[in-house]
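On to chain A.
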Amino acid sequence: MGAATPVVELKQITKRFPGIVANDAISLQLQKGEIHALLGENGAGKSTLMNIVFGLYQPDEGSIEVNGKPVIIDSPNRAIDLGIGMVHQHFKLVQPFTVTENIILGSEPTKGLNINYKKAAAEVQRLSEQYGLKVNPHAKIHDISVGMQQRVEIVKTLYRGADILIFDEPTAVLTPQEIKELMVIMKKLVAEGKSIILITHKLKEIMEISDTVTIIRRGKVIDSVKTSETNPNELAEKMVGRNVTFKVDKKPATPGANVLEVSKLMAKNKEGIAVLNDLNLNVRAGEIVGIAGVDGNGQSELIEALTGLRKVDSGSIRLEGKELSNHSPRHISEAGIAHIPEDRHKHGLVLDFSVSENIVLESYYKEPYTRKGFLNFDAIKKQAKRLVEAFDVRTPSIETKARSLSGGNQQKAIIAREVDKNPELLIAAQPTRGLDVGAIEFVQKQLIAQRDQGKAVLLISFELDEIMNVSDRIAVIYEGQIVGEVLPEETNDRELGLMMAGSTQKRGTVHE
Partner candidate 1 sequence: GCGSKPKEETNAGGDNGGTSTEAKSDVQIGMVTDVGGVNDKSFNQSAWEALQATETETGAKVKYLQSKSDEEYIPNLNEFVKGGYDLTWGIGFQLADAIKTVAEQNPDSKLAIIDSVVDAANVKSVTFAEEEGSYLVGVVAGLSTKTNKVGFVGGMDSPLIKKFEVGFREGVKAVNPKAEFISNYTGAFDKPDLGKAAAATLYNKGVDIIFHASGATGNGVFNEAIARKKQGQDVWVIGVDKDQSLEFGDEVTLTSMIKKVDEAVKRVNKEVVDGTFAGGSENLTLKENGVGIADTSSKNVSPEVLAKVDEYKEKIISGEIKVPTE
Partner candidate 2 sequence: MDLLTIGQIINTTLVFATALIFASLGGIFSEKSGVTNLGLEGFMVFGAFAAGIGAHYAQEAGMGGTTSAWMGVLLAIVLGVLVSLIHAVASITFKADQIISGIVINFLAAGSTLYLVKLLFEGSGDSPLVQGFSKFNVPFLENIPLLGEAFFKNVYPTTYLAILFVFLTYYIMFKTPFGLRLRSVGEHPSAADTVGVKVRRYRYVAVMISGALAAIGGAAITLTTTGTFSHNTVSGQGYIAIAAMIFGKWNPIGAFGAAVFFGFSQAIRNYVQLFEWSQSIPQEIIFMLPYLLTIIVLVAAVGRSSAPSALGEPYDPGKR
């Protein structure tokens, strides 16, 4: 090595935020044609570092060289000029715009004064064919799948002539199929001479695709190793600073009576299309049922129907025999359903409330938190303190605004709140999305603990691994219907993948 100049070299980059050193003298080299993985816990400073490379932040100290030349990247424009492109963790796409509009934004081809949409669409088409990135140039972003949105992001960088691509947690939002496709795309990109920095929490992906791994902990580089010379256990240990077990260890389930019985559930969306189509499902006490499926097959609608946020047209939802369909969220919550929502910022938390206020978000009106219409702050604080400790929510204080907690800690606060309700049924939607392995381990242990206490747990996840490791039984959802049920120990990724894709070979019901 040493001979080739790295395409990007970071030298002693330091970035401070009030009260925290997000990047502490980080150095890193990206070689041409390599996939360089960046690994670290939530809040380790990965996104911050990449935002510096992309010109969104300025480092407080340190320097950057691109192709051997020192550069100052003071804006995304400058980064783009240098051939750097970034696919952000949260997509930077304008929802009401078309795919083409998003791609050309900022460097639009023109004819006279007008935008030359024809030329633009043709260019998009060409790029998408060259790299195998299937996108529909004329679709609006809010109409396309998350996977396609991500491909749009990639085309966006390619359209600007990027040679250096940064992917910030690209797989967190993808289905297994989409992840596979993305891997293929990334390989193709490096084959075409591009270089990639990849941020991910998934060790499997790192092992599969990267050439080099750099591990960051608390803003510092812990190590940088060749992927071929390491293994997942070593990586995890370096990242968290302790030993992590991957195999979710759990005793076999001892399911009891049916807790949740959903039968013939039908619901239509605003356009009148059936989103839940004669859906049947049951969850028993003491078991975790995982719902596997490609995003957009009715998972969100199912959860909404179960929690009272969506009206259903027909069918029944029974919790321990009590009919709950079309009841209010409060009624359902009191009947014994708890819910870890998919979008924690939108549904899970009031970000401008303190941690303690968020802890009682669903129980504030009950004794002892409210007495005679007045809030009882002593009780609320006591409860918050107790849960923060029990669930290891890392926050400066319970009066801190939820907004300033890290994603993982926000999630822990929600789980604490929901689990503490002691529900008969716990619905967990994407509970580990975007969390680091340490946090994931914690969350999954909580789900299993619930099960072991004899509660019913319904897990919705796009992570096949999670579904396979955590569930006791897997139900596959396709086009608003449960198309099959399998036991994790009797199935594999391939079979599940086929079922999720709508292959109708239904297997017999597993239990009974």
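In this text, contacts are C-beta pairs under 8 Å (C-beta built on N, C-alpha and C of every residue); 3 or more make two chains touch, one makes a residue touch a chain; residues count from 1.
The candidates came about this way: all candidates are chains of the complex that A comes from, given by their letters.
Bear in mind that the values here come from a model prediction, so they are computed numbers and not experimental data.
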Worksheet entry | Chain touching chain A (counting every copy) in this complex, out of 1 or 2 | 2
Response to the item:
Touching candidate 2 in the complex, chain A uses residues 54, 56-57, 75-77, 80, 86, 88, 90-97, 101-102, 104-108, 110, 113-115, 156, 160
